[in-house]
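All remarks here apply to the structure that follows.
Note that this complex is displayed minus one protein chain, with the remaining chains in position.
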Amino acid sequence: MNRSLTVDVLFWCFAAGSVLTGYLVFRTDSMVRAAFWLLASFVGVGAILVLLAAEFLGVVLILMMAGEMLIMAVVMVMFMMNPAGLNPMFMVHQHRFAVAAGVVSFAGLSAVALTVDFPDQPVDPAVDATAELGFELLGDSMLVFQTAGVALLATMIGAIALASRNGRFGTADEGSLEPALDIEELESP
Amino acid sequence: MRAYLDPGAAVVSVAVAMVVGVYVVAVIDGTAGRLAAGAGRSDLGAVLLDPLRTVALLLTQRRRRTERADAPGWALAPGLLGGLAATGLAVVPVGPGTAVADPSTGFVVFATAIAFVMIAVFLHGWSPNSLFPLIGAYRYGAQALSLQIPFLLAMLATALPAESLAVMDIVEAQADLWNVVRQPLGLPLYLMVGVGVSFWGPLNLPDGADLIGGTSAEDAGTDRLAWELARAAMLFSIAAMGAAAFLGGWWGPLLPGPVWMALKTLFLLVVMVSSRHLVARVRIEPFVVACWAVFIPLALVNIFVSGALLL
Amino acid sequence: MTLEALLVVAAALFAVGLYGAISQQSFVMLMMGLELMINGALLALIALWAHSTGGNPQGQMLAIVFMTVMAIEMALGFALITNVYRVRRADITEKLRKLKG
Partner (left out) sequence: MGLRPAVERVAARAPVPVFAVAGAGAQAQVDDLLLQPRLHLVDSPAAANVLLIAGSVPAHLAGELARLHDGVSRPRLSLWWSLGSSVAPPMPPAVEVLDADPSVLVEAVVDTHRRLLFGELTSSPPVLPDEEPAPWRGIGPYGQGGTGMTGGVPYGRPMAEVAPDRDGLRLDQLTVRIGPFFARFPTGLVLEVQLQGDVVQQAHVVVAPEGEAAVEVDVPTTFRDALNTPVPVSVLELERARSHLRSIASALVAHQLPSLARRVLRFASNVHPDQSEDVQRLHRLLRRSQVLGWATKGVGPIPSDQLEGTATGPVARASGVDQDERTTDPAYLGLGFEPIVHDGGDARARMAQRLAEAGQALQLAGRAGDRHHDPEASLESPRGRLAVGDLPAQRLLPLLPAVLEGMEWGDAVSTVVSLDLDTDEVLALRSPDRELPVP
């Protein structure tokens, strides 16, 4: 088996896998399973990135998502308490519209992908993309890189401020309950 | 493209290394346990044979199912952990130019394998649908998320002198001076986190004694065997990477490179494995606090100092 | 692994994500949809980088910005969910009729 055929077979496996698992995210009864399916989808995309010679980005994507999905799973179990999928879970609204939007966006984007003539300039396999990215990060794009860092720092501070209980005006859960909140009405059959 | 072995040879060599490594872990553990127990005369036969006998015993034990368990997840978790150990081991070079795989992002691949351990442990604890495994899984979530950042920072510091993320280059860069001398904070941090990532001894919180086995409390037979093997393989993989990243890998006088690599790995294994018989279980809450408030700043100091020395 | 194939896969991921983001009631599931959409966009970006730009490193730079956006979305999303849950005990979108605190 020559190299390009192997790469093609791998690509289609990963592609089919990541789309399928992406779909399964919304088709499972368990929050934890949903998070793991999403993680599987990301791993598939990460692997495709590695095949595309964006080695560093692919691996970093997988690295990042491992932590993120664990947090997601834990948060979901914390707030929604359906860890084992004992209760069926089908919580959707405007379902038909959502399906239509999905189909239309897929058709539109695919049409663009298939009709537009993109320039054909593949990556030179001799180039070490990781090293090039490194020089770019700390060279011409230093400002972008630093901005991303500062944005992340600001996010961290903002997220802590939002999520923590004690704010400038006392504890967050005091005195701000929405008056007409009929939870029962929404949940009863 | 950097050096890769062809797939068949790669699988065989990683598998052989893992089998040897797991056995060595079991023997060190048995020896250290008997020394710590002060058991008078040493019983060499039992130390060498008991691991094999226990493997046979677990093969005869029937697997077990809990009520409404997630069977695929339960079966997948040990496989995932073992696969991660193998991935980590594959990027460790044993001699100049000799490695199963040497991608330009070798270090990131290893870090990704380490990050995925928490997914494997969480899956393993969550799928039996039982109390103690689930508590163990949540606990490991807190533990592993706190360990990730000091781990990444301690490892990244070793990439600075090499100016590369490829593990081969990192070992090459230690020809004159090992990283353990250059970054004295790095190795202790790495070992501490390594013990935590393979949840061994004092940092064995997800499978701890207070949870009567935690995530593996419901495991029997081959499930238990696979999980224990994968855990020992992880420990071995971490020791091998530690030897490459901090102890100069194959560099050393007189003996050939791979022998030095094996000796250094063995040394780190002895340190990590025997911690189980010498140090008590860590309390999770102070530990998480220490991770964020002490180890991350220490790792940052480590990385800044090594950066400043290079300039 | 042609460019067209890659872009179709990216479009499929984006479409599934869009479906999830519109249809799900639970905040966290909604965020999962958003993540999938960004994921598709990231794939399309790298596909174009690999096939049409001759490996210009600025393409990868843009991808890093994408991943930063993903991280920011996650962090702020979770912070907002926690806050909304703390204040309103709401974990699905229908429980939030007013967005004003």
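Every chain is named by a letter (A, B and C) in the order it is written, and numbering of its residues begins at 1.
The working rule: a contact is a pair of C-beta atoms (placed from the backbone, for glycine too) under 8 Å apart; a residue touches a chain by one contact, two chains touch by 3 or more.
Note that the coordinates shown come from a computational prediction; the quantities given were computed from them, not determined experimentally.
> Among the options B:Asn204, B:Ser237 or B:Asn302, which residue touches the chain absent from this view?
Of the listed residues, the one touching the omitted chain is B:Asn204.
> Touching the absent chain in the whole complex: find that residue among B:Ala175, B:Val279, B:Val294 or B:Leu310.
Once the missing chain is taken into account, the touching residue is B:Val279.
> Taking the full complex into account, find the residue in B:Phe107, B:Tyr138, B:Phe236 or B:Phe295 that is in contact with the omitted chain.
Reading the full complex, the residue touching the unseen chain is B:Tyr138.
> Considering the whole complex rather than only what is displayed, give the residues of chain B touching the chain that is not shown.
Interface residues of chain B facing the absent chain: 32-34, 36-39, 43, 46, 49-50, 52-54, 56-57, 59-62, 64, 67-68, 131-132, 135, 138-139, 201-202, 204-205, 208-213, 216-221, 224, 276-286.
Rule of thumb we're sticking to: only the chains that are shown with their structure count from here on.
> I'd like the Å distance between the centres of chain A and chain C, where a centre is the mean of that chain's Cα atoms.
Chain centres of chain A and chain C, defined by C-alpha means, are spaced 5 Å apart.
> From the C-alpha centre of chain B to that of chain C, how far is it in Å?
33
> Can you check the complex and tell me which residues of chain A touch chain B?
Those in contact with chain B are residues 30, 32-33, 36, 39, 55-56, 59-60, 62-63, 66-67, 69-71, 73-74, 83-86, 125, 128, 130-131.
> Can you tell me which positions in chain B touch chain A when the two form their complex?
1, 68, 70, 73, 103-105, 108-109, 111-112, 115-116, 118-119, 122-123, 126, 129, 134, 138, 141, 144-145, 148, 164-165
> Mind pulling up the chain A residues that touch chain C in the complex?
The touching residues are 7-8, 11, 15, 18-19, 22-23, 25-26, 31, 34-35, 38, 41-42, 45, 48-49, 51-54, 56-57, 60-61, 64, 68, 71-72, 75-76, 79-80, 91-95, 97-99, 101-103, 105-106, 109-110, 112-114, 118-124, 127, 129, 132-133, 135-137, 140-141, 144-145, 148, 151-152, 155-156, 158-163, 165, 172-173, 176-178, 181, 183, 186.
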